[in-house]
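Every protein chain except one is present and positioned as in the full complex.
Labels for the chains are A and B, by order of writing; each one numbers its residues from 1.
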Amino acid sequence: MELFNFSKKESRLYMAFMHVTFISLLIGGLMGLLQTLVRSGKYTLPFNIDYYTILTTHGVILGLVLTTFFIVGFQFSLMGKTVGISDQQLLWGWISFWVMLVGTVLAAWMILTGEASVLYTFYTPLRAHPIFYIGLTFVIVGSWIAAFTNFRQLYVWKKAHKGEKSPLPAFMVVINMIMWFVATLGVAYSVIVLILPWSLGYVATVNVLLTRTLFWYFGHPLVYFWLLPAYMAWYAIIPKIIGGKLFSDPLARLAFILLLMFSIPVGFHHQLTEPGIDPTWKFIQVVLTFMVVIPSLMTAFSLFATFEITGRRKGYTSLFGWFKKLPWKDVRFLAPFVGMVAFIPGGAGGIINASHQVNSLVHNTIWITGHFHLTVATTVILTFFGIAYWLIPHLTGRRLTPTLNKLGIIQTFIWAIGMTIMSTSMHIQGLIGGPRRSSFSEYAGGDQVSTWISYQIWQAVGGTILFVGILLMFYIFIQLAFFAPRGYEEYPIAEEEVDAEKSPKILENWYLWVGITIALILFAYTIPMIDIIKHSPPGSIPFDWPIGRS
Amino acid sequence: MHLHKYEKVWIVFGLASLVLFLLIIGFAAFWKGTHPQSHIETIDPQNVEAHESFQPDHLGLTEVADGKYVVNIVASAFHYDLGKEEDGTATKTIRVPKGSTVLFQVTSKDVVHGFQVAGTNVNMMVEPGHISRFESVMKNNGEFTVVCNEYCGIGHHLMFGTVEVY
Partner (left out) sequence: MSKKISSTNQPKEEANLKGTLIMVMIIGIIILVMWFGAYGLFLSR
């Protein structure tokens, strides 16, 4: 595969996204720490700051801003590396960056002034300040600009390389961006057409269930939008870091195609306990949700197979010799590996969450928070850290020194320990009924509540350890960005075996895969959507006071 | 496309597990009727009293047959209206004997709320314009905290009640 060298101008764009990512990590992480401290019952926020302002900041900054900036920046770099970027595309890259940044600043301004304590899900009929919704719209539109620039990049490359298959990383980026675009159409419609006019007072009422359904039409693919870049690194980068080759190019593509098809028509698994939706349609989407497990099962196999083949080729032929000899002391491998391990309980928990009536065991309990701190805040984030260790020095012309590598390893351990404590105690507290998204409360007292509180104290312990991890990661970032010694750090992209199996042409038949994706969405959503609209109750007027706006 | 024979084994095993889960929950849902809460009836959120179940004197616990109860609840920020005690004070606790079948009916007058009898399978979203209904057999003794588990505003964590199974 031909790899492009980054120009200075290009590196600057990708770095811009990284700066926002790590500043977000610091701010969001501080909020996370404060949440766990408040919930321990031993600490109250100064200056009358409201818990839910903090929580909204945490969810928006980490769930929406950090993830989107890192992903768009990383994906741009993958495209630049494997298919190249023209000056004009670079300009569009900058436009997407600025549009997203302006949106972020607008939304953050509203959240921090207490005008938008609606949490990152902004469920109606709680009404935030209109500028909050405008800010979110900008973030989405900025990411669309990035998506269409990526499509264009691959298109231009394909025209110059007639008959060749697209480079695997570029293929994966385009899959993720198609999914993102199709999914965000739902939330964009909800925000721009339904919520914004209502928040401005041009429309008196809003259909609550419709906005929620459109949100979750977007919300599940959102989590896959986070996960797919981690999978890109696992499939296309980790093999190179451990000194091996791609396990199977066509199987990797197939996994991504399945992820595209089954990530979207499944949003009802977040709405299982909601009134107003036919349980049969809920169950149909539960079945589709289970389908999206399959590409992840394939991924697990591919990863272990890559490790095993590489190790055996190096001569470690005993049953698990290859495992012991993985490059454990290389943080570029270790951090994503710990992420993979976290995905085992994370994924298994996800299957439980999606199990139709069993959802009532965990719905909106703090178990859910424990679940996604394993999946996004460990699997995805540790993989992103693992990428940052080589991407940032590659972009800044510096080196990941042995000392920084060692600090990275310590960081990974701190994260693993802190998250094990925090997430486990969240899972248990959730199973015994403790609610999520809740400030400290003794409710009506009693044994049940005091047990919850004892787990909340453990969450504060884990949260404190995690925050130390965030400080360390931020330090490493600053070092890699500004102070590490000058040099060259490799951009690792795995090669295929010389005798690798050819990828069937059909894998790049975009019309086919996008067509099936749309067909599945129409199948899963058309009838229930018609039901929701036909049987809609009188709409809801906006409510400002419950969130402290009057 | 080539699949290693162990990968085939793994995919078949994984698929079989998923199908098994689906068969179990599908059987429970469609044959035993244990769907998650999915009630379809709508209501005017600004006038919930228009519905018989949510008139002030129908709120709270009613025994409708031997061992069968209905509990009607109006949720609003940051409070569950469980009706009144005989002395006129607001009801805070619902008491039912062990083994009784209880139908919970909840609606909201303002924003979205949650309704979970923590430690039981009673867990539902409560949305303005919709009625949430869930019937459950109270199998286990104890005091269960009712929590609002969907964010509804600054007093969200102060919205609760109690169900006592004796």
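Going forward, contacts are C-beta pairs under 8 Å (C-beta built on N, C-alpha and C of every residue); 3 or more make two chains touch, one makes a residue touch a chain.
Worth saying up front: this structure is predicted, and the values here are computed from it rather than measured.
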{"item": "Of A:L30, A:L45, A:L361 or A:L471, the residue in touch with the unshown chain", "value": "A:L361"}
{"item": "Listed residues A:A305, A:A444, A:I516 or A:M529, member touching the removed chain", "value": "A:A305"}
{"item": "Touch with the omitted chain, as defined above, among A:L112, A:V203, A:I352 or A:L471", "value": "A:I352"}
{"item": "Chain A residues that touch the omitted chain in the full complex", "value": "243, 248, 297, 300-301, 304-305, 307-309, 312-315, 317, 319-320, 322-323, 344-345, 347-349, 351-352, 355, 357-358, 360-362, 431, 497, 499, 501"}
{"item": "Residues of chain B (touch criterion as defined above) contacting the omitted chain", "value": "2, 4-7, 9-10, 13-14, 17, 21, 24, 119-121, 139-140"}
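As a working rule, only the chains that are shown with their structure count from here on.
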{"item": "Residue ranges of chain A in contact with chain B within the complex", "value": "50-52, 117, 119, 123-126, 208-209, 212, 248, 250-251, 254, 271-279, 282-283, 286-287, 290, 293-294, 297-298, 301, 305, 351, 355-361, 363-365, 432-441, 443-444, 446-449, 501, 504, 535-541, 543, 545-548"}
{"item": "Chain B to chain A touching residues, read off their complex", "value": "1-4, 6-7, 10-11, 14-15, 18, 21-22, 25-26, 28-30, 34-46, 77-78, 92-93, 110-112, 114, 116, 118-119, 121-133, 142-145, 147-158, 160-162"}
